[in-house]
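What you see is part of a larger complex, with each chain still in position.
Note that the chains take the letters A and B in the order they are written out, and that residue 1 is the start of every chain.
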Amino acid sequence: MNAIIHPDLLFPAEPGVRSLARALYAAVKDLPIVSPHGHTDPRWYALNEPFPDPARLLIVPDHYIFRMLFSQGISLESLGVPRLDGAPVETDGRAIWRIFAQNYHLFRGTPTRLWMDYVLSHLFGIDTSLTAATADSSYDAIAEKLADDAYRPRALLERFNIEAIATTEGALDDLRWHQIIRDSGWNGRVVTAYRPDAVIDPDFEGFSDNLDQLADITGCDTGLWKGYLDAHRTRRAFFKTYGATSTDHGHASAETANLSDAAAEELFNRIRRGSTDERERRLFRAQMLTEMAKMSLDDGLVMQIHPGSLRNHSAAMMARFGRDKGFDIPTHTDYVAALRPLLDAVGLEPNLTVIVFTLDETSYSRELAPLAGVYPALRLGPAWWFHDSPEGMRRFREMTTETAGFYNTVGFNDDTRAFPSIPARHDIARRVDCAFLARLVAEHRMREEEACELAIELAHTLAKKAYRL
Amino acid sequence: MNAIIHPDLLFPAEPGVRSLARALYAAVKDLPIVSPHGHTDPRWYALNEPFPDPARLLIVPDHYIFRMLFSQGISLESLGVPRLDGAPVETDGRAIWRIFAQNYHLFRGTPTRLWMDYVLSHLFGIDTSLTAATADSSYDAIAEKLADDAYRPRALLERFNIEAIATTEGALDDLRWHQIIRDSGWNGRVVTAYRPDAVIDPDFEGFSDNLDQLADITGCDTGLWKGYLDAHRTRRAFFKTYGATSTDHGHASAETANLSDAAAEELFNRIRRGSTDERERRLFRAQMLTEMAKMSLDDGLVMQIHPGSLRNHSAAMMARFGRDKGFDIPTHTDYVAALRPLLDAVGLEPNLTVIVFTLDETSYSRELAPLAGVYPALRLGPAWWFHDSPEGMRRFREMTTETAGFYNTVGFNDDTRAFPSIPARHDIARRVDCAFLARLVAEHRMREEEACELAIELAHTLAKKAYRL
């Protein structure tokens, strides 16, 4: 037992329910991790170099961490976050770590706190709380471990008991790191996923050039609608050769469209000529979700839709630091009308899997559970991003299960760049699901053996099945 | 005690709270059922014929069941759901039942599971869980019971201890089954309710013909606004002679209007001439809610508004199987602006009762509780449809009570076609309310004797009072 992570973490306090939760958790805690969607860097697994210093590994790239510190007046520069203009930022990992340690109380009640405690405890063997006083000792302890070969990426992947992990690459990526992984003969299962936003969204930086590049890569004429679609097909097939079983789509809304071929072609032509009409650009994104779904029906790639984040809310921060700096804010997102065209086209297909996520929890019980509870092609992704948290995951179960059941959900996604935290995230998800199931058993809404079956499904099997891994 | 329904079903696990919940439940469990709004078929009570086989009684007509099975790739044809084109579908009840039994795990965590277990256990005396292995034995056990006179509709209504039950009939219905019930001398209390959507909603199939038919039935000139309103008054009076105490209105939104008489008349004339202007058609529906409310003020019929369901989301399924096949999806619904015209007209009348329902839980604490907590004419209907579930009913209480209190709510509605499940639905509602009240007592927010009074109000009295039954 470790002082900073209790074995009963997140289990309900009532002794009877806690005892049930413990029993369920015992059945799942050592199951291998299936990580079907995430953003770890395939280069790590390819090169298997040591990770950098503790701050550069755990603080600098973690938007959950630097956004909270920034919200309390701490500059991103002092946390080592690079500026686009190349102006100097803190480079001393120890100094960055000290700021984090001094302000660790800000994370009380947040999942970051739980993830970090878990990493400190389970991965780095630290058993004292992180404070200003323990900043240096914990920094040194982590740094020492990171120098050890047992802390290189491949060793960690094995230690983490990761059965399969998906990275996410853009449509233009050459997948070289995946090639190196494959060539290496290492038996870790790292697969890619097809993320074509840069060649689908006319608002994406360099959209037109991206399409030219797509033509170069595929030999398809992306000046024509048919050629453009063929280029997607070609890239999807290429991604599949690197193990991809899914695509991923990050759109501002869940809007889809179901135009006739002729109308879609005409729209593409206008977009390709650089239409600046916002409605046309939106419509093109919407139509492309449906096109991707149709291709999924053909090639079997599971489709993921991650809508509803208003990216880069602060123009000043975008200009200074670029994307992904904690300024992506959820917005109200409609699904009922938005998904209807796509569902009209392919929603009744039992061999298609479209996994929908949301940042708008109001849609759980009102829209998403009712939709996923009837359309064979639709599944609900787990609580996402800000909602990947104990209360968020609990609300997800409470608000979706009664209408969609458990079997229209797809297990857990860690969806993270923060490789060391992956076991923590899966562990917390397992604990929250066991706690939820334990309550159902304690209230006689389910038998214990059913809950045990479900705990295993939620922790392992559903993700494998849904993502065809 | 029966193995598949525990006496403590849905009571909180903490022993002190559970003990309070048990005590409250003991005071209400045997109270007669008041079912003030539902969709059972009056023909059953009129003819009192035996129910059909287990599948045709319990599976084929239950949209909660077939939508979940369909969502997991099971065709509606294999479940015996009739096709509009008359193409063959499964007719063997046992085969349908087997599919259900094999897939019963899909319903884990859903209210369907609780209702079905309750029915199997309490109504049919089955004490083994439903699985593929027990499919045939349970089918046989149910079939045997259904052949017994004690399982005919009237006997069940009495066994269920149903003090009063309302069916729902369209404005053009001749209420013949209600006439037969009345003529039979049977003392079961089955009343009708006035549901005029087909003669109010210009988008309803055959709207114009429906109005002609309304003229024929009533002798009123439905070509004129005054005659059209008189026709409604006539039908409402006719329905009252069959015990109706309420009207019911299923609109796509909660929009109401409060036009001048002249403007309303002009609008009616345009609608009657077949206006295809969507705004006019919406405005007419909106105006008619207010007209119905004004008539309620005169004739004392309690008005129910059930808004916010987008019907028949899948055009393909609508074409193949018709309405009510599980493809009605809730949408975001506004009440604050939408109800204002109606409330301006009649909202301050203490002798009027307008019961509003929602499928959009976000409106509970934001809109509906604040409105019902001040307008004398307004009451909140219970958690509806997808939210008629343990978590849904708990959220309803947690999000409405603090602002609207208990006395601006109206007890429970089963709102179901599934006659055998009525006791299960009321029992679950009573248990959830007792659990909620027990928590308030345990947290010293209310005295136990107050909770006991309230448990009885919520289980029985409020429905009788609100619906004037």
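One rule holds for everything that comes next: a residue touches a chain if its C-beta (ideal position, glycine included) is under 8 Å from a C-beta of that chain, and two chains touch if they have at least 3 such contacts.
In this text the structure is predicted, and so the values were computed from the model without any measurement.
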Whole-complex copies, counting every chain including the 2 in place: 3
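Heads up, the rule we're going with is that only the chains that are shown with their structure count from here on.
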Subunit A and subunit B, separation of their C-alpha mean positions in angstrom: 40
List of subunit A residues in touch with subunit B within their complex: 12, 14, 16-17, 334, 336-337, 340, 343-344, 347-348, 350, 362, 365-367, 369-376, 378, 398-399, 401-408, 439-440, 442-447, 450, 453-454
Sites on subunit B touched by subunit A in the complex: 5-6, 8-15, 67-68, 70-73, 105-111, 113-114, 129, 310, 313-317, 326-327, 329-332, 359-362, 386-387, 389-392
